[in-house]
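First the structure, then my questions, so here it is.
Removed: one protein chain of the complex. Kept in place: all other protein chains.
Labels for the chains are A and B, by order of writing; each one numbers its residues from 1.
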Amino acid sequence: MTSAGPGKTSYREALRAALREALLADDRVFLMGEDVGRYGGCFAVSLGLLEEFGPERIRDTPLSESAFVGAGIGAALGGMRPIVEIMTVNFSLLALDQIMNNAATLLHMSGGQFAVPLVIRMTTGAGRQVAAQHSHSLEGWYAHIPGLRIVAPATLEDARGMLWTALEDPDPVLIFEHGSLYNMAGVLPPDAGAVDIDSAAIRRPGTDVSLITYGGTLGTALDAAEELAGGGIEAEVVDLRTLRPLDDETIMASVRRTHRVVIVDEGWRSGSLAAEVSARIMEQAFYDLDAPVERVCSAEVPMPYPRHLEEAALPRVPAIVAAARRAVG
Amino acid sequence: MPVLGADMDEGTLVEWLVKPGDQIHKGDVIAVVDTAKSAIEVESFHTGTVAELITPVGETVPVGTVLATITEAGEEAGEPGAVKPGGPAAVGPPAAEGGRPAVAVAGELAAPAAGEAAAVEAPAPARARPGRRPAPQVTGLPAHSTPLVRHEAEQLGVDLATVRGSGRGGTITRADVEHAAASRRRRVTPLARRLADELGVDPGAVTGTGPDGAVRAADVRRAVAAGAPAAGRATARQPGDAGRPPAAAGAQAGQAAQAAQPGRSRRAESMRQAIARLMARSKREIPHYYVSNTEDMSAALAWLRGRNRSVEVSRRLVPAALLLRATALAARQVPELNGYWTEDHFVPGTAVHLGVAISLRGGGLITPAIHHADGLDPGELMAKLRDLVNRARAGRLRSSELTDATITVTNLGDQGVESVTGVIYPPQVALVGFGKIAERPWAVGGLLGVRPVVVTTLAADHRATDGYTGGRFLTVVADLLQRPEEL
Partner (left out) sequence: MSPRRKTPAATETAAAPSPEAAHHAGLLRQMLLIRRFEERCVELYSAGEIHGFVHLYIGEEAVAVGVNQALTPDDAIVSTYREHGHALVRGIPVTAVMAEMYGKTTGCSGGRGGSMHLFDAKTRFYGGNAIVGGGLPLAVGVALADKMRGRSRVTACFFGDGAVAEGEFHECLNLTALWQLPVLFCCENNLYAMGTALARAQAQTDLAVRAASYGMPAWAVDGMDVLAVEQAARHAADAVRGGGGPHFLELRTYRFRAHSMYDPDRYRDKTEIEEWKRHDPIDALAARMREAGELTGDALAAIDADLAAELAVAIDKARGDPLEPVTDLTRFVYSPRRP
């Protein structure tokens, strides 16, 4: 329940540690959202924080996404540093107008007068058979909007360190936490702290093909890389970390090393973030490509309930391995 | 095996279009043969029944070899392999014997088949085609494509069913096939293309192991290691190249990098080589002499203007028509310049078949003949010329057109050149040249005036004629141009 110390910890605990650190360090920071207080957070991220920081700083809201996201924007305008938790990206649609038409746009509409230093955290992704309305991955959509910063922590270090940097940013930052990662266990150094939110990271260096991904599918990509290695193909795994802005430099450097790309993205294929990355690779590294850029995305179907169908719809290791083999030839 | 070019020693039989028992007539196209320069449709000069097809498809044989026997109407089939002059005749003119001698030709070239594995062995002579890739399934022969086109498609691995014909009535032309092949053939990844460029390798010569035969970086590297031909590399028969062994990859790559001319196709390179050989031989063997004359064209142009006024646009004549007509008539009147030089004597042509030099897109020259040009009026000459130009550029010339010229005209007036002094195409004995029609100061009746004039030149073979004859020829041309109404 308390913050992660040295030794084993989890993604969830790392997030909580980040929240706690921010709340302690800056009294402008407060957390607002559905069931973040008494309930301890839908995914238990904020468990114990209400008891520690009180109801002024850990605010349970009614089920009014538009109102409390807009209130987060207004509070940011008013000098606070709010962290708004939208339970999942699926419900964020109710607040999409506030996010797009206010948070992303106020700075511009006001000619630079009103910046919105707001952080919004959302859980995203599928894989737990919670069916069509609870399984979206819309971070690619949000990455379409100028004025927002979009990050996807996929590791414990990033779960621990992205929040503070996001809070310090004068512009709105949306943090997407894949639901399958909360239980991810690992070890964090005791001095783990803020990390940048500007760059992609090479999680596994390789020479034959670049597997580019983010968030919940990082683990899948790493598994695929292991399998490919068994067959003599050394895959490089790139974790995008920031989806807007994209770190073109790291992406292209990887493409220039391996000349073949598979992009893994849990969004639906058409108009996905993978499509954007692919287009950029075509624009910037065309002459380094030895095969067409492959994409492994979710099937274009609302997420079905039964397990076997959900598994078939999501980007999984066999599809990634097959795509990589096609690219390498 | 007919001789279709002065330097042709052998040809490959590509396709038989008839089988034993077929009735054929003089002029029918009965086979397609492949030469260094192009694939040519071969026509029969006899009417009769096909007796036996002797040369199998794919075999390369020296010129003069009997390809097939034909039983002329009323005769029996000859023995296989027999060559009887006047009897069952070999298809096409034999080279060494009497009858029609070979005529120099610079022709279009067939492109190598896609994916040919030139990479894994020493540079092959451009002519022989070992190990041709199996042709793709041609899914239903479209009715409207000539045998030549079908051959081309097979060579290039193009499925004719997928090609849209741009010829009349939807006919698929050679250009259509080549275009389809080109857009399909160059499946090279961006990286491979860049590497090939850097290493001086022709990606078109690399075997691709990617999907659909795509050439990838590894393929290029393999090709370099194995010693691939550079873009536009010369064959072993090039003077100066003789005896050069397949070098180590590095040296060859370096050589290739020097020899490679980025952007030039292999076809253009080989045609250039063919022309080079021909011109060199002409200069070597033929003692040229030159005469020239400058003629006042005002009468001819005035006549043209008058005639064109009453004629619809597409049928209006250009001055070139008059020049060609005058040349043809002059060739009839001065037959010593119309014919062939063989070994040690002149053989007059049986008719005036006027060769016209046509430049091809992408470089190169071809000189097909207008048959019986002296019998065509200027309008007909112009129409024939247009037709030849179109077909030449589409690669649809007949073998007879390529072999029959008895005298050749080259008209560089369009290029703005004042006069052209050319090189005779052996075994012809004359080449007539016209420059541009330009206004010049002219003495008229003791006064200085300005007239449109053209410089006419004649390059002639001194073995066949002297300057006197050459001069007479030019005088005839000049006289004819002063009486345009008689042309």
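Going forward, a contact is a pair of C-beta atoms (placed from the backbone, for glycine too) under 8 Å apart; a residue touches a chain by one contact, two chains touch by 3 or more.
Predicted model only: the values in this text are computed from it and were never measured.
In the full assembly, the chain not pictured is in contact with A, by the touch criterion defined above. If you put the hidden chain back, the residue from A:Thr9, A:Gln98 or A:Thr155 that touches it is A:Gln98. Interface note for the absent chain: among A:Gly74, A:Gly193, A:Pro292 or A:Gly329, the touching residue is A:Gly74.
Screening A:Pro146, A:Pro190 or A:Gly230 against the full complex identifies A:Pro146 as the residue touching the chain left out.
Mapped onto subunit A, contacts with the missing chain fall at residues 30, 56, 59, 61-62, 64, 66-80, 82, 97-98, 101-102, 106-115, 146-147, 149, 168-171.
Please note the rule applied: only the chains that are shown with their structure count from here on.
Taken together, the subunit A residues at the contact with subunit B in this complex read 259, 286-291, 326, 329.
Residue ranges of subunit B in contact with subunit A, taken from their complex: 189-194, 209-211, 216-217.
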